[in-house]
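Note that one protein chain of the assembly has been removed; the remaining protein chains are unaltered in position.
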Amino acid sequence: MLAAIWGVTLVSFFLIRLIPVDPVEAYFAINNLPVTEEAIEEIREEQGLNKPLLFQYGLWLMNAVQLDFGQSFLTKTPVAEELLSRFSVTLGLAAAAFFIVIAISGIIGIWSVVKQGGLVDRFTRALVFATASMPSFWLGFVLVYVVSLKWGILPLMGWGTIEQSVLPAFTLALGYIPYYIRLIRTSMLEEIEKPHIAFARARGVKESIIIRRHVLKGILPALFTSLAMTCGGLLGGAAIIEAVFAIPGVGRYLVESMAARDYAVLQGFILIIGTLYVIFNFLADLLCAIVDPRARLKRGDI
Amino acid sequence: MKNWFTLILVLLVGVLAACSNTEKEQGNSNSETTGSDVLTMSWAKDIGSGNPHVYAENEMFAQAMLYDPLVTYGKNGKIEPALATSWETSEDGKTYTFKLRENVLYSDGTTLTAENVKRNFDAVLENSAAHSWLEAVAIIDHVEAVDELTVKVQLKEAYYPFLQELTLIRPLRMLADSAFLEDGTKNGIKAPVGTGPWVLTDYKKDSHAEFSRNENYWGEKPKLKKVIVKVIPDSQARTMALQNGDIDLIFGSGQLAPIEYQTLAQSGQYETKISDPLSTRILAINSTYGATKDKNVRLALQHALDRKTIIEHVLNDLEKEAQSLFAPGYPYSDISLDPYQYDTDKSIELLEKAGWKLEPGNEFRTKNGETLTLVMPYNSNEQVDKAIAEYIQGAWRELGIDVQLIGEEWQLMIARAKKGEFNLIANDTWGVPYDPHMYIRTMAGEQQIGYYAQKGIPTSDQLTDNISKVIRSTNEEERRKLYENILQTIHEEAIFMPISYRTNYLAANKRVQNLSFSMQQYEVPLNTYEVK
Amino acid sequence: MMKKSVPLIISSMIVLLLVSTAVFAPWLAPNDPYATNMAMKLQGMSAAYPFGTDHLGRCVLSRLIMGARVSLFTALGVLAVTLVLSMVVGVAAGYLGGIADLVLMRACDILMAIPHFIFALVIVGALGGGVWNMFIAIIIVSWVGYARIIRNMVRGLKESTYVQYAKMTGVPTVKIVKRHILPFVFPQILLLLLIGTGSTVLLISELSFLGLGVTAPMPEWGMMISESKMYLSSNPMLMFVPGAMISLTVLIFDWFGDTLRDAIDPKMK
Amino acid sequence: MLEIRDLSVFIQTDNSEKEVVSHVNFTVPQGKIVGIVGESGSGKSMLCNAIMQLFRQNRRYTGDIIYKGTSLLAKSEREMRHLRGKEISLIMQNPMAMFNPIVKIGDHFVETLQSHERISKHHARKRAAEQLARFQLPEDELLDRYPHELSGGMLQRIMIALAACMQPNLLIADEPTTALDTMTQMDILDELLHFHQKTKTSMLIVSHDLGVIAKMADFIAVMRRGVVVEYGPAEWVLAQPAHSYTQALLAARDEHGDLEKLADSWEGTTIGPLYEYKPGCWVREEG
Partner (left out) sequence: MLEIKNVSKSYRKQGWFGRKKDIQAVKNVNLKLKEGICLALVGESGSGKTTLGKLILGIEEPEAGEILFKAQNIHKAEAGVKKQLRKELQIVFQDCYSAVNPRMKIKDIIAEPMQVHLSLSKEALQQKVEELLVQVGLQRADAAKFPHELSGGQLQRVTIARAISTDPSFIVLDESINSLDLLVQVSILKLLKSLQKTQNLTYLFITHDLHAVKLFADEVAVMEQGEIIEYVADIKELSRMVHPTSRRLLDARLSIKRDASIQDSRQKETVS
């Protein structure tokens, strides 16, 4: 796990350095300032950008370990502070979307297996799949236009109240729901085909117990693994949603920082999100190991 | 299994609790937005930390609300008193002495003094690298507090636009002593304490900011009690918020797309307003690159530009047609030049003259086997720039000109512009109070769009010489002459294509009254607004 | 091995239709998709302009049809390159093991740690906009996952008795891979990639929406949406149509992948 | 007690139907062991599943299965569930796959007991421990173990204990020893016999291994391609096989056989009518 996180630090540091725009020039450009040679040198010195790259990396890494990602080139405020305050918003959005994904895909997925091929089942699945194929930025606008502006049901934008979180969370979640319906459905059907389910039936075990204890528990490892991936995806996908719904989250901040080429912010952001992903995966593995005792044997490195 | 459900339940409750907490917070501020003397407006970005002496993250309009300059910029460039009631300039133009207004109170209750003004100047000078672009800062030698209410500024050299640059929203505005950190202001301030008409009373980054009326304001106090600024980055979202009643006011150039403004205006349900010209929307032509090295080609392009169509259809009549680089009301800009008229026949004639012929069967003109190709980068996030570029591309195709558009992020576009790899690029003049001297000045510095525009013309050396002269000149008559010369050359060499004069515009609820604009583009005159 | 199924025939016909629309776009488009005509801007539906015109008076239908080129050609190009790249790396790592495997797996761990969208965003940011850079960015973010899947499949196949037998008998490695590994890996990965094409189309449109993808005046669906955003209240059709086109394309590829999978392996339904 | 009457089983696929068991007749008398022997694909397992009424969705039956005077085919899924595990228990082959790998051994017992009677988890565990003890298994150790931690032989023993925990009237063992080592196989068979002697439970044992059937059964049915070719008391079938297929099978298992002389295939017909050649002994007429 630590190896993976270290790898993420490498990527976050050097990937950003690939960007062909000089950060100092970006600094001047974003402030709409004319550039002079001395000014460039001064800023370069101030930000430590004139040192060898490896040295810069070492310095950055050492600070990053202490949760210090340096200062934003743009605002001069500590990146960690900026990111953390915004992360809380994005995490809230992602968490809300996450529960919507689990709840809706869980209900529809299980339903579709238990009451296979029913009319309601088909209809809801078709509907969900259709919405999922829509680009989220587009869907977001259409939802805002229809639900908020035309019907006036939910607040337009912003962040903070539960009503305000409904539309963005739904928009964010919709893309993932069909994937999970499919995952739940496929793996449940696969699980049901397994011989031990037949044996449980042969023992006269109640169908409800079979579904709960055997089938649902059986799909958990696959589900956990996917959910860990999705957590990362939700955080990433939030960027567009946050722009559409005017949510002061980290995704929007990323896009803005990208436009400004604010190195420190980008590096810190990628490091945090990568680390989160690694942690999510580790948690998923841990949960898998709790559910499936066999997984405990397979894990070698931590 | 059971454990799993419990876990989810706990997490769910946690999230709901978190949501409801913030709801309470939000609820308070929401209830106040409905008050009769409270105005809610949108802004595309967060207002920033409110440091008057730095740039970036800080939005100018907010800085202007909180802090005052020594002098302000009036109609037609007239300098008017603000914190300073009067001022004197020495014979050699190197010494400026300001008499401060009496009994000006900061929002923390302290009084404005000469010492305090000096401290502000010193803080700015201490961070001179960041302000190197601004001659008014670079030229200051030292500042003295002569007495309680007299400040003397000593310049290294004479600089005629000094007062003009003092009117800028940043960096030379005054912060209270109590807000300074030990090392000045370059690394932040303790709190935004100014003498301005407004006081920041509530602020949540990237979400909203609340300004309350400064009851101690020295000038005419605002009519509104409170102004709430909501951060809404997307222009369409802003429009919808206005339609929905979430906000009362959208203000500023680019805060509304022209079509959105037009739709709102035509609906008749909103108060809409357009300001006088602020800056000039131009297309700069690179005289050092490709086909546009040729003056005839540049002239042909001038005649090929159909401003009327662009203004009517792309800008939706929000901006006025521009005939010159600076609007006639600008200092030294009211010279008479013969504008280039839209005339495609003349344009074709000029192109033919330059040797670009349209061979039968070809879509584009060629000369010695080369196609007449013009490279035109544009900011891919600027819908208006993009539309203009696409329109020009389509329109000029009929003249046999192949316009190659390169849509890039702003940073990359700037990088390309700095390298001079373009024929045509959208650009703006600096506007009030910078122009004309600031934009002219960029033409002399390397890696600037204006530089590439003039570098290729035969009289380039003379032009840049004139530019450096004009800024140092202390003689009004000489200045006028030099400017006339400069603007004449620019026009004759056809290196800039003015399209329109940028304007500020606003859309507001009918309940908002006394709507107006400031001279400066980034200042919102909220002092005068009222809410019914 | 493959069962004939009616849904598969229908879905592949639709995909074919879509692809040929893209191929023959210049001939199919009723009007010049680049021709601006300010007098005709923001028109509603008419015989000459079946879906109306945009803010520069260009034919929306023609732009949609031309837009299919960008989305589909890029997506299919990504598919092809990803297929080759992930096959080569995945098979090498899976079959040869050792350092190649170690490097790949570590690279996977790290690259997968950054969400696709953000990764693509940063790469496009680094390389600059334009179709070509977007194409490269999407490949960079997507090939790793597939390479890992292939690697795992190859590892499984490598343990199979007949590969062991072939090795024991002295069949050259290249031949073993060609004969015993690729025929199993190829269809599976092609299938996965086909199913993934929908999300590639989405990614393209998202990047273009943010102004990072294609350059004007090339019509691209995501960009058409962002262009038409400001006409949402005055001219909602303008925004609706390209969005619907994206959804439809994604849906069709999803469906095609599904039916194909069902036909190849009915158990996986 | 269990009577199979002219039973045929059809598996329905998308657009066709395949007969896998054809017109089978036999009975399992109270307290007796009936063995079915046959090669792979002869329909033995289908028969077991038919009795348990598992995989009902895509099967079609003709004939009847009578258990204690009532038809199992006519029973609803609910009624069948109450019967399964309680009245009729099934032991399946490959014990490694029959236990849910993520559910502890004890919970397998608990869920079975709780499905058939109102019993607390605590009591169910106690019953499970008793049951394991009855089969000489280390109960305190096993209940909290996961299936993959145990050997196949051990799991098969637990499966028997599990199948027996509701004191069923009929125990069906479908290839109970196929996946096991020869030595373990012997132990398991002894275990089953021991259980039978103690409880007098009727049993139906299915195996491809004539040895297993010979060891266990009171009555033997020989199946081939879905058809019972011979049926009768074990002594008769083993000593004097009437059908040539049975004869070939027996010869191949003869201890003193000579490879050269053994029949290596049997391509005779199985469509002839079944007739009783001795009281209780039935055989198909050969073409």
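Note that the chains are named A, B, C and D in the order they appear, and that numbering of residues resets to 1 at the start of each chain.
We take it that a contact is a pair of C-beta atoms (placed from the backbone, for glycine too) under 8 Å apart; a residue touches a chain by one contact, two chains touch by 3 or more.
Note that the structure is a prediction, hence the values are computed from the model and not measured.
Could you tell me which of D:M96, D:L238 or D:L274 touches the chain that is not displayed?
Counting the whole complex, the residue in contact with the absent chain is D:L238.
If you put the missing chain back, which residues of chain D would it touch?
Touching the missing chain: residues 39-40, 181-183, 185-186, 189, 193, 197, 208-212, 214-215, 234-235, 238, 248-250, 252-255, 257-260, 262-266.
Using the document's contact rule, name the residues of chain C that touch the chain not shown here.
1, 160-162, 164-172, 179-180, 183-184
FYI, only the chains that are shown with their structure count from here on.
Just how far, in Å, is the C-alpha centre of chain C from the one of chain A?
Those two chain centres are 21 Å apart.
Quick check: how many Å separate the C-alpha centres of chain B and chain C?
Taking the mean C-alpha position of each chain, the two centres sit 42 Å apart.
Taking each chain's centre as the mean position of its Cα atoms, how many Å separate chain A from chain D?
One centre to the other, that is 52 Å.
Can you list the residues of chain A that touch 2 or more other chains?
Each of 20, 141, 145, 213, 217, 261 in chain A touches at least two other chains.
Among the residues of chain C, pick out those that touch two or more other chains and give their numbers.
Answer for chain C, listing residues that touch two or more other chains: 125, 128, 210, 229, 232-233.
Spell out the part of chain A that touches chain B in their complex, as residue ranges.
Against chain B, the touching part of chain A is residues 20-21, 25-26, 29-36, 38-39, 42-43, 74-77, 85-86, 92, 95-96, 99, 102, 141, 144-145, 148-149, 152, 155-162, 165, 212-213, 216-217, 220, 243-246, 248, 252-253, 259-261.
Which residues of chain A touch chain D once you look at their complex with the stated criterion?
For chain A paired with chain D, touching residues are 194-207, 209, 213-214, 217-218, 291-294.
Can you check the complex and tell me which residues of chain B touch chain A?
These residues of chain B touch chain A: 1, 4, 8, 11-12, 15-16, 18-20, 22-23, 25-27, 46, 48-49, 54-57, 129-130, 132-133, 187-188, 204-207, 230-234, 236-237, 240-241, 243-244, 246, 381, 409-412, 414-415, 418, 442, 445, 447-448.
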